[in-house]
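The complex appears here without one of its protein chains, the remainder shown in place.
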Amino acid sequence: MSDQSINEIQDEIIDEFAILGDDKESTVFYIMELGSNLEPLEDRYRIDSNLIKGCQSKVWLEAELEDDRLVLKADSNTDITKGLISLLIRVLSGQSLDNVINADLYFIEKIGMHNVIGSQRSNGLASMIKQIRLYAIAYKTKLQSQS
Amino acid sequence: MSDQSINEIQDEIIDEFAILGDDKESTVFYIMELGSNLEPLEDRYRIDSNLIKGCQSKVWLEAELEDDRLVLKADSNTDITKGLISLLIRVLSGQSLDNVINADLYFIEKIGMHNVIGSQRSNGLASMIKQIRLYAIAYKTKLQSQS
Amino acid sequence: MIREQFRILSREINGRPLVYFDNAATTQKPDVVINAISEYYQDYNANIHRGIHTLAEKATEAYEGTRRKVKEYINASSSDEVIFTYGTTDGINLAANSLGRATLNKGDEVLISAMEHHSNIVPWQMICEERGAILRVAPINDAGELIYEEYLKLLSEKVKIVSIVHVSNSLGTINPVKKIIADAHAVGAYVLIDGAQAAAHLGVDVQDLDCDLYAFSSHKMFGPTGVGVLYGKRAVLDLMPPYRGGGEMIKEVTFEKTTYNDLPFKFEAGTPNIADVIGFSSAIDYINALDKNSVQEYEKKLLEYGVSKLAEIDGLKFIGTAKDKISVISFIIEDVHPFDIGMMLDAGGVAVRTGHHCTQPLMDYYNIEGTVRASLSIYNTEAEIDILAEKLKAIVKIKRK
Partner (left out) sequence: MIREQFRILSREINGRPLVYFDNAATTQKPDVVINAISEYYQDYNANIHRGIHTLAEKATEAYEGTRRKVKEYINASSSDEVIFTYGTTDGINLAANSLGRATLNKGDEVLISAMEHHSNIVPWQMICEERGAILRVAPINDAGELIYEEYLKLLSEKVKIVSIVHVSNSLGTINPVKKIIADAHAVGAYVLIDGAQAAAHLGVDVQDLDCDLYAFSSHKMFGPTGVGVLYGKRAVLDLMPPYRGGGEMIKEVTFEKTTYNDLPFKFEAGTPNIADVIGFSSAIDYINALDKNSVQEYEKKLLEYGVSKLAEIDGLKFIGTAKDKISVISFIIEDVHPFDIGMMLDAGGVAVRTGHHCTQPLMDYYNIEGTVRASLSIYNTEAEIDILAEKLKAIVKIKRK
């Protein structure tokens, strides 16, 4: 579970990327390193119902509820996509459903992600975020109907 | 029957066009006037077997043999094409078969016809000349087989 | 100021200033369009969509940017409904093949009008022959207007597709397409509108018109050659099978089975005309920057001036006198062949089109071989019309003498 708020984590990431400066090559290398450090998803989660298909990369995304908080696990066939996912997980996993639903993910724009990964991958990133929010909303609805 | 040689007539035409100078408008007007003065072809000659079809203009061409000489009659639905034909008739009609077959029609280039009427009409003009030559060759073959 | 954007307009033809009155065939292009194409090639030329490098990214963004711009221009509800084609003809062929195969069976009917361009006749003849369907033709009156009652009479339940021109290229007639579409929908027919001549002169709102398909060409609206658009309602495009097969239009290919891509890519096989699609965007910007109302007013004034001037000419008869028309003036002159008129005008620097304008059946209706057509655009002037009128007078004088 995350003790930091979403915005605290976002600000941390912004600072980290600031060190890389404007150099796209270092930035992309860094994202790839983040990706290769992401724990691989267990095989039982790498199923079609968890699959988000992009142009060349596939993303498996699994969201579970633990004590009112959303826990995210994900994987991809490409390291760069994994790197992007790892940032999303760092920011959103372990946060309350409401915080996930209402989060303003300003770090993406601040670190100039669009320019780094291009518009096609930016669209992919946007669909991942959308998918995470949908999970959160679904869990919330479920909790409300139970109470 | 023509008393002048093909080249004498060609040179005459070249001189006439030289007076018009480089002005395309006067030249086209002149060709159109030549066309409207061309005697219309009798209806019995305006038949499909005499027809050469261009893009927008039709040409009827009739070639007869009179005393070893080729006599040409022609008509068109447009005055400018008639004007072009009238020049061909003036040069070639009444000439001997051999002279028609071997004629070097330099006047066309000399009066800059390609530039005046454009390449599509120039192609049309070329097919008219080809057709006239074919008539001459056909008559010659016929005469030879009779002798 | 408008003329300065079009460098070609200041050139001379045979020592005389060019008067370009052949805008219905193709318009001239402003500098911004020509520059956009050069810039693309010099700065970010690359193949699009599947590329991940920076140039491919930039080219893809620009290409898809044009799609969004077209969506706005015609007020489509989504840019997925904007299919890039190679021109109106290509778009109508796509529609005839694809929608035709999806809807036409033996004895079904396709309904067009008597004023259609060959590009809106022949594709339907071909698909009708293949499917055993029948091509019906709604007649026109002498002014060059659709006879609406006759159109209604032909609209039976057998009619599966109606394909009608928005604005006639030979006559200038503006058809009442909104009504035409509504009445066709009432019998369950799909409607394609051939907007080749409309897109530059009228505002087009496909949602307001409620047409199922709308085809037009970039080159007739100040854009490059080799690009067109087929707009289609999503529901209609969804039921249409792919037309061309190849790269980009697929999701997955195996030798056994191919699954097709989503809209709009399903209909865009192979490397598209990237540079010109991008150039087309600048053409739409150019049009958008003009004031639509004053353009329409200006063209209307030019038309009226042209008609009044040409009416003075001995033996001249207008072909196409619809009440509602754009700035196209088609005419014949007694005893002078259109070809002769065109050649003589050109010798004097005036570019008009002569002939059947790819509407032979329409010419058959008027029992003529063709017309002389002066089609006017925003950069034409009354002074140019004066030149045309003078030259026509001179021609008639020679002929009549």
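Think of it as A, B and C in the order they're written, each chain with its own count starting at 1.
What we mean here is this: contacts are C-beta pairs under 8 Å (C-beta built on N, C-alpha and C of every residue); 3 or more make two chains touch, one makes a residue touch a chain.
The model shown is predicted, which means the values in this text are computed figures rather than measured ones.
The hidden chain makes contact, of the residues C:144, C:172, C:195 or C:242, with C:242.
The residue from C:103, C:197 or C:273 that touches the chain not shown here is C:273. Only one residue in the set C:60, C:168 or C:217 touches the chain that does not appear here, and it is C:217.
In the full complex, chain A contacts the hidden chain through residues 23-25, 27-29, 32-33, 35-36, 55-57, 77-81, 116-117. Residues 55-56, 118-121 are the ones on chain B that touch the missing chain.
Residues of chain C that touch the chain left out of the display are 7-8, 11, 13-14, 18, 20, 22, 25-26, 28-29, 33-34, 37-38, 41-47, 50-56, 86-90, 92-93, 96, 117-119, 121-126, 135, 137, 217, 219, 224-227, 242, 244-250, 252-255, 258, 269-276, 339, 342-343, 345-346, 350-355, 358, 360-361, 364.
Heads up, the rule we're going with is that only the chains that are shown with their structure count from here on.
Here the CA centre of chain A is 48 Å from the CA centre of chain C.
Centroids of chain B and chain C (each the mean of its C-alpha atoms) stand 40 Å apart. Chain A and chain B have CA centres that are 82 Å apart. Of all residues in chain B, none touches 2 or more other chains.
The set of chain C residues that touch two or more partner chains is empty.
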